[in-house]
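First, the structure itself, so that you have it in front of you.
One protein chain is absent from this view; the other protein chains keep their places.
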Amino acid sequence: MNLQKIRLVAGNYVFILPALLLFATFSLYPFFKVFQLSVMDWDGISPKMVYVGFENFKDLLFDNSVFWLSMRNAAFVTFLALTVQNSLALFLAWCCDREIRGGNVYRVIFYLPPVLSGIVVGLIWNWIYDGHYGLLNHFLHFIGLGDLSRAWLSEGRTALIAVSVIHMWKGFGWGFVILLAGLQSIPRELYEAARVDGASGWVVFKNITAPLMIPVFILVSILTILGTMQIFDIIIATTGGGPGYHTEVPITRIVTTMIGSSRFGYACAMGVVFGLVLLAVSMIQIRVSKAMRQV
Amino acid sequence: MIDNIQNICYAFRLMTFKKNLSELRPNLSIFIISFILFAFAGCGPSRDKDLNTLTVWHWMSDREAAFQELAEQFEEEQGVKVRFDLYAPSEAYAQRVKASAQTNTLPDIFGILGEKRDFASFILSGYVAGLTAYLNEKDGGLSWKERFFEKAVQVNEFLPGNEYGVEPGIYAVPLDITTIQMLYNKKLYEKAGLDPNRPPDSWEEFLSHARALRAKGIPGLVSGFGEIWMIEALASNWAMNLMGEEKVFKTYEGKVPYTDSDWVKVLSLFKQMADEKILVEGAVTMVNKTAEQTFANERAAYAFNGSWSVNVYRGMNPQLDYAVILPPKITHIYPMKIWGGAGTSFMVNDRSPRRENAIRFLKWLTEDKQQVFFAGRTQNLPANKNCLSDIPLVLAQFADDMDNTTHPNVYPVRENAAVTEAFDKGIQSILIGEKTPEAVAREVQKVKEKELRKKQ
Partner (left out) sequence: MARWGMDKWKHLGLSFFIHLFLIVVSLSCLFPLWWAFASSLKTQGTVFTDLSLFPKSPHWGNYYTAWVQADFGVYFLNSLFYTVTVVLGVIFIASMAAFAFSRLHFRGKNVLFFILISTMMIPIPGSFIALYVLLNKLHLVDTRLGYILPQINGGLALGIFLLKTFFDDLPKELEDSARIDGCGRFRVYWHIALPLARPAIAVLAIFNILAVWNEYLLAMLVLSNKNLMPLQRGLMVFQGAHITEYPLLMAGIVITVLPVLAAYLFLQKHIIKGITAGAVKG
């Protein structure tokens, strides 16, 4: 190998070197630590840990129905977020991408919910959903649907949906920003050309916008999956996982295991399994989207 | 700083418009250098070897101001400087203490959040100094230990033959105490035509009062049942009253099943509350802060809450007229036991070179004068029993029943956390009418059997 080629290859590595250095130090080390702890019985305090092999994983996979229930709950919220929240975000982004009066103002406003802290969001939505004094129930009475009023966060049937609504409300701004950025990088000339050809709005969207946006769609849906599956603070601020197990999600289970019952090793095993599931889902998502892109 | 931000923005604009880079370079380098300088400004020895400066870590932001004042006073009197470091919220604090234990960087004095098992683990790892000898030392007739409510000390004590294998002794100094009891709103009682000075004593009375209140449209009980340990507290109160301590502990040992009729009876009490709609709507998932708000705003006649709430209610509604009672009794065969004991305790780092000074400080901190000051400022019950006459009436009511208190941390046997969770979550399901007491009892027993099998 001659010197020039070495320089060329080395130059390529220089680009990723800073990222790799940081990553190796601050991600890989804790990452391996978690794997190491997941086969231990450890309370998080004592200097000694007991090696238990795959005991934690065995129990988790075959004997912990609550964990899998929490996974199902998170999957439900994620499904809603992927469909409802992202359609809303896309529609809003599409509206704001047009030359619309006051578009700038909307753009700012839609990003307000993600900025708010979990405390404010919890306070406000607790108040909206309140059984007696809640805004939602007042509204239902007002439009004559008083029979529907209830304590939305405390009923088995409505708790998870109520929490999902809060999550989607707080989260659509993220998708909106990314989708808007994506829409705006589509050359205007393409639209102009389509308009000259007399194509309708839907045809333009289907034939020009959607295909060009596929990488952005993939990005947004993966971020939605990752963000929603790891939903946590809203649950803590509103239902704490209740009533019963209706709003338990994986992270609340991990935290309860780690802090509530001081089983660090087991919590780490939960983290590993949960992470692998997320990884698998994201990989499938990428594959499917890529396949669709080729069609 | 603001200038720097503008520089960056400027820099960005330059870059993106592909202008000549040389224009930007001096700006950028000045900016990088100033940033690096700023970045390292925080370096240097953070933990000094000064033997006369104590460091205390805590998580109680509402008591920070009082602590700082006491620290100043101590320095004036004894010449030892005390630095209180606050890490809030408590989850952040708990993480910090655990992480510091791993690197042997715990401060001279700290508190441990969590169950007795965590406390034991800290002791077994050699991070906590044994204080038995100091507490028993006579100082002019009375020992340090005798200043405190017995129950407050017990929570920090490990008895011979304890299940954790900790050497028997006392390992922490209580600063204040808490009890968890029932409260009722006197004004709402009057409104419902009930005698505001005759609160319910028995379960039947409680039910009839609640009916009278409901007839006037006044909601009944509120509590932060979204935080399941509040459910655990109330349920275990009734369990102890119904079947006696012995039988409860036998259940924890695995000798009595949860499907026993007494346990089903305990669960049925919650079913009855649900059927009679005694619980405020939404209380099942309420965080305790919201529950406190509800009671303070007079939207519930009863609350199940701890003595810390005196301070909370005073902040939320100074006019609130309420009194403290025991939860309604189911039987008179066994006494009603309520949860109570040390609220906050401080531990001394066994490996600290300032150990003796740290103990001296804690001793000073729990003297009558300092305790009265502390209780007055923070509206918490002092751990020092000589101070009760100097505190507000409602607060003292909370302390009245100190003799009837118990706490999981003083139980001879602990229930497994998974079983407790299944039990409390089961009660939530009963409260929303989703499961029957019998079904919950069976489910809890199943979890219990699984945990028992694991132990073998």
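Here the chain labels run A and B in written order, and each chain numbers its own residues starting at 1.
Rule of thumb we're sticking to: a contact is a pair of C-beta atoms (placed from the backbone, for glycine too) under 8 Å apart; a residue touches a chain by one contact, two chains touch by 3 or more.
Please read these numbers as outputs of a predicted model, since none were measured by experiment.
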Ask   = What chains on display are touched by the one that is not shown?
value = A, B
Selected residue (touches chain absent from view) among B:165, B:193 or B:315 = B:315
Query = Of A:39, A:180, A:194 or A:235, which one is in contact with the hidden chain?
reply = A:180
Request  = Name, in rising order, the residues on subunit B that touch the hidden chain in the full complex.
outcome  = 1, 4-5, 8-9, 15-16, 18, 35, 38-43, 46, 59-62, 64-65, 85-89, 91-93, 95-96, 98-100, 102-103, 105, 289, 292, 297, 312, 315-316
Message = Could you pull out which residues of subunit A are in touch with the chain that's been left out?
response = 9, 11-13, 15-16, 18-20, 22-23, 25-31, 33-34, 37, 44, 88, 92, 95-96, 100-102, 104-117, 119-121, 124, 169, 173-174, 177-178, 180-182, 184-190, 215-216, 218-219, 222-223, 226, 230, 251, 254-255, 258, 264, 267-268, 270-272, 274-276, 278-279, 282
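Methods note: only the chains that are shown with their structure count from here on.
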Query = Across the complex, what residues on subunit A touch subunit B?
reply = 43-47, 63, 122, 126, 129-133, 150-151, 153-156, 159, 237-240, 242-245, 247, 256, 259-262
Touching residues on subunit B, where the partner in the complex is subunit A = 91, 94, 98, 101-102, 114-115, 117-118, 121-122, 124-125, 219, 225-228, 280-287, 290, 299, 417-418, 421, 425-426, 428-429, 431-432, 434-435, 450
